[in-house]
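What you see is the complex with one protein chain gone and the rest in place.
Read from first to last, the chains carry the letters A, B, C and D; within each, the first residue is number 1.
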Amino acid sequence: MTGARDDVLVCDNIVRRFGGVVALKNVSVAVKRGEIFGLVGPNGSGKTTLVNAVTGFYPPQEGRITLDGKKINGLKPYMIASMGVARTFQNVALFHGMSVLDNILMGRHIYMKPNPLASFFYPWWARKEEIENRKKVEEVIDLLQLAPARDEHVDVIPLGLQKRVELARALCAEPKLLVLDEPMAGMNQEEKEYMVRFILDAQEALGLTVLIIEHHMDVVTALCDRILVLNNGQEIAQGPARETIANPLVVEAYIGKPRDAA
Amino acid sequence: MAYFVELLINGALTGLMYSLVALGFVLIYKSAGVPNLAQGAVVMVAGYAVWLFLSWGLPVWLSIPAAMVTMFLFGLVVERLLLRRMVGQPVIMVVMLTLGLEILLRGLVPGILGSAPKSIDVGIGFAPVIIGDVFINRTSLVGGIVALLLVGASLLFFRTRLGTKLRAVSDDHISSWAVGISVERAIGISWGLAGIAAVVAGALWGSSQGVDWTLSMLLFPAIAVVILGGVDSIPGVVVGGLVVGILGSVIPGYLDSIVGGSTRDVVTSLIILLTIMVRPFGIFGREDIERI
Amino acid sequence: MPALVLENVEVIYDKVFLAIKGVSLEVGEGEMVALLGSNGAGKSTTLKSISGLLGPERGLVTRGAVSYDGRPISNMGAPERVAMGLVHVLEGRRIFGHLTPDENLVAAFHGKSSSRFNELRDQVYTYFPRLKERIKSKAGYLSGGEQQMLAIGRALMTEPKLIMLDEPSLGLSPLLVQEIFGIISEINAREKMSVLLVEQNAAATLDIVDRAYLIEQGQVVMSGSADVLKSNPDVQDFYLGGADHVDYRNVKHYRRRKRWLA
Amino acid sequence: EEVKFGLLQDFTAVYTFVTGQYNQGQRDYLTLINEEGGIDGNTFTAIVRDTGNQPQRGIEAYNRAKEEGAILFDFLSTPVSAAILDQAGADARVVITPAHGRGDASDGTVFPYIFPMFATYWAQAANLVEFMKTNGGGIEGKKIAIVHIDSPFGREPLPILDALAEQEGFEYQSFPYASPGNEQSSAWSEVRRYRPDFVLIWGAGGGQAVSVRTAIQNGIAPEQIHSVIWLAETDAANVGPQMKGVKRFEATASGTELPIIQRIQEKVIATGKGSGEEANVGNSYYNLGVATMAVAVEAARLGLEGGEPLTGETLKAGFEKIAGYDAEGLMPPITITAEDHQGGGAGRISEWDGEAWVPVSDWHAAYPELVRKVIEESAAHYGEGN
Partner (left out) sequence: MFYRLSGTFHTNYQADRKLWKIPADRWLVLTVFALAVLAPFLVSPLYLGSYVLPWIIWSAAALSLTLLMGMAGQLHFGFAAVMAIGAYSSIHLVRAGVPFEIALLLSGIIAAVIGAVFGAAALRVKGLYLVMATLAMQYLVDWVVVNVPWISGGAHATLRTPAVSFLFMDISSLASRYWLALAWAALITVFYLNVKRTSFGRSLVAIRDKDFAAAVIGVDPFKTKLMAFFTSSFLGGVSGAILAFCYYRAVTPEQFGFNVSIQLVAMVLVGGLGSVIGSYLGAGFVLLAPIFLTNLIAGLAASGWVPVSQNFLSHLPLVIYGAMIIGFLLFEPLGLAKIYDNIRKYFLVWPFRHARS
């Protein structure tokens, strides 16, 4: 199975082991172009591992991953990135030594040709490239309303803003596939609402395909077209968000009984 | 053949003598998470301490315990003055701090007590142990046995509750505090213990080469030992010591006269390099757990 | 009689950054109190000022007083405060990754008696049976939820009278959030242990606590019993997602203004 | 007039084993001369600095002392001396390199301002070999093991041993050990199996004590062991009673019975003007230091004879006028000429008797032509930039 032509990402029978632990057991999934696909499941069920397999950090021991029909498992993370996959991390992974602007500029890395010699002769060689990419970055900054924080150092801004900077960095790469690992962890209601808005705006503006891991069920139902539910490294359900979440298997393993109203 | 056996045995014993220095390093790393590049200098200070007590006329059996007490206190003081403020700092800062300490000690102690080599006699005697055509160095023999005893004691120590607490401290200072472990005291204790190990190393090495600042150069082979064995592994100290000692004896034993230079440090350097390339965390060392 | 009292506490990081500006709060004996607020409001900082963990982050209580059981504790070291019965479960779990779960518990026990130790340990394992299954593996490889359980269990080993929890639900699945919240209530009810809970998940939190403080930009802006707060329209808007479920796809696009901020 | 000598030495790194006592001797001797009224009314001042064996700091200290007016320098550090060599020549300042530095600096035609003054390492090796030959029952067909530290200094005697082996028909093998020499067991295991008739140890500091110890532990008799100049009382104390019988080369006599040392005891030490521990007075390295200054002061005296004030040039000229000077029996008579800055290269062998170093041969230079040849060859090499 290679998937239909409008599948951006296809994972086929992925297996990933860590020593004795089997973190992913024959997981298959296909993400369609332009959709927002949710990945949910209990803690330790292998969501992040699956995402890490896709982005090349933990290459799967078995199975096949294709991006737009091209096989990508076995490739190094940076190669996969340059093929158009961008992601954010469960624990914010920004570059602490840089300003917000430089962090976002880093997102343009694949479009730039870093070269010590070019740096040496900056005014003649590298300046044009810098300025062109800067324009693109400013667009994203506008989109995500990051302008006021542009020149701040990333570690002094609040976590919510940091997550947004991370999103901006990923968007700057103009990816085919955007992977978000718990973008709303540790946010309150208000911040969650903003984040959802940004994701939707970005998807609309850039025509993205999104793969998102999230534990907030209200967000998942609101955002995702389809979801995959993992448990113990195995698929227990897949399908449109609302129906799948109501699936008794999912409720038992993941959601739990609804709390008493009283 | 006898030649080979002799190189092997003396190498192994010398290696265990390195383990004495390395043990101090591991004790501190395992319980405080601090890579102590001043351990060579600590051994030097310990050697001077033993010499000082001997020169005051104390007998050996008293001088060494007295030096141990001194060095334990010394460890506490180092923690108090220096390490306490380094909690949570990046590794380069800590490495450099210990190097600064090593430079400071190397200036201070010989500066005050004199820099010409001092002799200490711990009464081990001179004559080699002779088995067939194999001559075994008596000091190294004693050193090897003591090293094994100390390593055994350290192993038992880390099984105790206090030992577990020290390991917790090396993992995460802040959460140790949060659950009520006194990080300061733990680090102090680990430096104190390393000071005690240093006394044994200083006394034995000092008795064979004299006490002067060159004792601090034992750090280099000791580093090879800990890298090979694993920076936080007590059994690794023994295995690392044996390998570093044996290779550092056998290879130069056959190669030096051909090359016309001493290859021991080359062997030591290569052990460090190859270990890091092939198995960065050494034979028994723990890996960094990095979850993405 | 309140066990913990904060009076007008001010904390400055790095000698320049004013993180909380005059926070006052109280936690009574056996009471369960929540501290709510958006990202970077200063919740964690408040907890650290109570547990004495500001030092390593170069923070300092520059004004105000913290007292526990009627004794001022501002000048005590963190271990001393733990000995008094105050324990802090840090944000982001921070278990001892290289130790096994069992050794994590050993490290946190400070008594002499082995039988007491066994008693406490058994109790932790009855609260968190899951930990017992993973007893042999390094704690660093446990899943997020398991680590959170271990962090709470570890804190219980110090025999606390007041336990402070910093975002225990962060990144946990809905089922686990329920479970953890259940256990927290249980501990509170059974052992008469006071609880100070920092949370983003306001809905779930207000269900279990007696009282809550709302903290914004380093100041307490609102406080009261859980029911009173729950019915406050602002709280509903910003923390509970309005009276009904939000329609994320249609949330307003402009920044709403918080009424309590001048 | 105040004559300034720059004693910019290594007190803290490689030469710690010697510098303390050596420098003490140097300063005590200068104090003695000043106490005795100086030379023609000129007094002597020592500018003392530590260079830590680092060229960097040596150059700085040199420039500074030069500015302060020093006309003679003693660095007691091979790398520092090497770094200053050319500069000192250009500045016309005298550099003495007793028992360190380049042996080929003995060629005054190539190194006009450098004065090794005493036997170079080559002369020392030659002297030791000659002693083995005359006192060890001939050397033809015998085997010498040279156990040396693995550094340029340790390899220094090898060229002359090559030449001597050919000439005298003996065999030798070199056994290097890693610096600083705190552990030499594998080298000595090999030496034992080589079954040498004589052993030559060539190291410094703690490594020397380890050499002697490990040698004896490997069944080599103390009588077989011969050492370069760097083996002294501290090492004997370090090794212990087993050291008895070990021989070494010496360029100066040790002990306090010598007239100069007696005078120092009387006029410097007894009056509390000594610059260090009294116990060191008369030790080998102390006396070596005294001897260096004795020669330097003698050179100053001769340099002043022309009636001109002392400068680098006049001091150099004074050095080259030294003839048959023996510092009242402290050392062999030395004669320095414009060609020969080594001063003849004489020395003798002494033996540790458990208490002190007792001479077992007379002052003399061994194989002077051969040594000279090596010096000249090497000096020519310097001309090529090495």
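Everything that follows uses one rule, which is that contacts are C-beta pairs under 8 Å (C-beta built on N, C-alpha and C of every residue); 3 or more make two chains touch, one makes a residue touch a chain.
As the structure is a prediction and not an experimental result, all values here were calculated from the model.
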item: Option touching the unshown chain, where A:Lys47, A:Arg169, A:Arg197 or A:His215 are the choices; value: A:Arg169
item: Hidden-chain contact residue, picked from the options D:Glu2, D:Asp86 or D:Glu328; value: D:Asp86
item: Given D:Glu35, D:Glu60 or D:Glu339, the one touching the chain that is not displayed; value: D:Glu60
item: Touch residues of chain A, complete complex, unshown partner; value: 55-57, 76-78, 81-82, 86-87, 89, 93-98, 102, 105-110, 112-116, 118-122, 126-127, 129-131, 134-135, 169-170, 173
item: Residues from chain D at the interface with the omitted partner, ascending; value: 11-12, 19-20, 23-24, 27, 48-50, 52-57, 59-60, 63-64, 66-67, 78-79, 82-83, 85-87, 102, 104, 150-152, 155-156, 159, 275-276, 378, 381, 385-386
item: Chain B, residues in touch with the chain not shown (by the definition above); value: 35, 82, 85-86, 89, 91-93, 95-97, 99-108, 110-112, 114-115, 220, 223-224, 227, 231, 259-261, 265-266, 268-270, 272-273, 276-277, 280, 290, 292
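Just so it is clear, only the chains that are shown with their structure count from here on.
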item: Interface with more contacting C-beta pairs, comparing A-B to B-D; value: B-D
item: Longest centre-to-centre distance from chain A, chain (CA-based); value: D
item: Most central chain, judged by mean C-alpha position against the global CA mean; value: B
item: Distance between the centres, which are taken as Cα means, of chain D and chain C, whole angstrom; value: 73
item: Between chain C and chain A, distance of the C-alpha-averaged centres to the nearest whole Å; value: 29
item: Shared interface positions of chain C, touching two or more other chains; value: 141
item: Residues within chain A bordering two or more other chains; value: 90
item: Every chain pair in contact, whichever chains are involved; value: A-B, A-C, B-C, B-D
item: For the chain B and chain D complex, residues of the former touching the latter; value: 3, 6-7, 10-11, 14, 17, 106-107, 110, 114-119, 121, 126-128, 135, 137-138, 140, 205, 208-210, 212-215, 217-218, 248-250, 252-253, 256-257, 260-262, 264-265
item: Chain B residues touching chain C - in the complex, by the definition given at the top; value: 87-88, 161, 164-165, 167-168, 170-182, 286, 289, 291
item: Chain B residues touching chain A - in the complex, by the definition given at the top; value: 292
